[in-house]
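As you look at this complex, bear in mind that one protein chain is not there, while each of the others sits in place.
The block that comes next holds subunit A.
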Amino acid sequence: MTYFIDRRANAKHKSAVNRQRFLDRYRTHIKRSVEEAVNRRSITDMERGEKISIPSRDISEPVFQHGSGGRRSIIAPGNREFQEGDRLRRPGGGGGGDGSGEGGASNQGEGMDEFAFSLTREEFLEFVFDGLELPHLERKPLVDVEEVRPVRAGVSRDGVPARINIVRSMREAHARRIAMRAPIRRALREAQEALATEERKDPVLRNPARIQELKDEIERLEKRLEAVPFIDTYDLRYNHLVNQPQPSSKAVMFCVMDVSGSMTQSHKDIAKRFFLLLYLFLERSYERVELVFVRHHTAAREVDEEEFFYSRETGGTIVSSALTLVDEIIDKRYPPTQWNLYVAQASDGDNWDDDSINCRELLTESLMSRLQYFTYVEITPHAHQALWEEYERVEAAFPDRFAMRQIVEPGDIYPVFRELFKRRADA
């Protein structure tokens, strides 16, 4: 009456719904922990889960229980030296002895101050970017499309072996075999019946020639039946793919940073974190995200990531040089019809006075119309300079595509990031 069932192949994550409910219920707690984690973590470290602790009193499931006090009796094992009537001091002051064998109460985290558990990487990022949205996330229209994707389009008789549709091919073969064998089978059956009739006759009446003739006929038909091929090239069917134009879901993110002498390594770290958050965020929204690093002092240069963040330069600052370079790169490699363009700029606010006006003109006249979004963070505890003021005018002109904030210390990054990308009510 016993039977074994192998359930290993069944769905796991039966508790996934319950897990999600738990996370939803303690959203505010978890979010607080996540925010702390983001501020604390190093930049390369964003792509993993996080351990979360929630005070266990906040998530306890209350039931009626005895409190301490009164008179209670406790039976415990392992007596060594006690005699009846011995008096003992209370362990740990007022509370009264624990360990009364009230099984089952303990693994609820009773007595522990924190209920700790881990978020997966996906859940972690989900919380990091919860309530944020990319401004002007749009699928680029199909003008002058270069991006295509192969799409299934039924079956065809021609194709490469790798795309054979086995089920359809076998079905064709089966049908063909039935069709080709049917007349042979019919003839065979007739011949067999004739043979049987002939053999049932009285031996005197049999016609040996006729029998032989029928036997030959049967043999010939059976050979023909066997000769019908199991599968024929004629049967083969191939999955047919056609190329279909795709709306673009590519984005390119330009990281623009001032590396003049006034930018210290800690400025750069702050900037790097900001860029990283933006990158992670873009990655969640687009299938492909490319990064372009543009650094500048008096002249701008496109560099790789390592150089971007770590090599040192000195000298003055001309911001417009970087913007011009971005403009050129866009022209050369990233036509706005196919790419979603984002620019994130970080600087300490220094610029040659005359240049700030150039920056504004460059932005308003050329760049902004092609960009999805431009973010500018100024990493400085000091008062703003000309660049900020000019950018404020740009922001006024493009209120929904241009955003700027000031960051003073690393702890500001995440709040500023959230503010820049928070979901707009009217969006």
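One rule holds in what follows: a contact is a pair of C-beta atoms (placed from the backbone, for glycine too) under 8 Å apart; a residue touches a chain by one contact, two chains touch by 3 or more; residues count from 1.
As a convention for this text, contacts and distances are computed from a predicted model.
The chain absent from the displayed complex carries the UniProt protein name "SpoVR family protein", chosen from "BMP family ABC transporter substrate-binding protein", "SpoVR family protein", "Rod shape-determining protein MreD" or "Phosphate transport system permease protein 1".
Summary of contacts with the chain left out: across A:G78, A:P161, A:P203 or A:P381, the touching residue is A:G78. If you put the missing chain back, the residues of subunit A touching it would be 1-8, 10, 12-15, 17-25, 59-80, 82-90, 96-97, 99-104, 106-109, 115-118.
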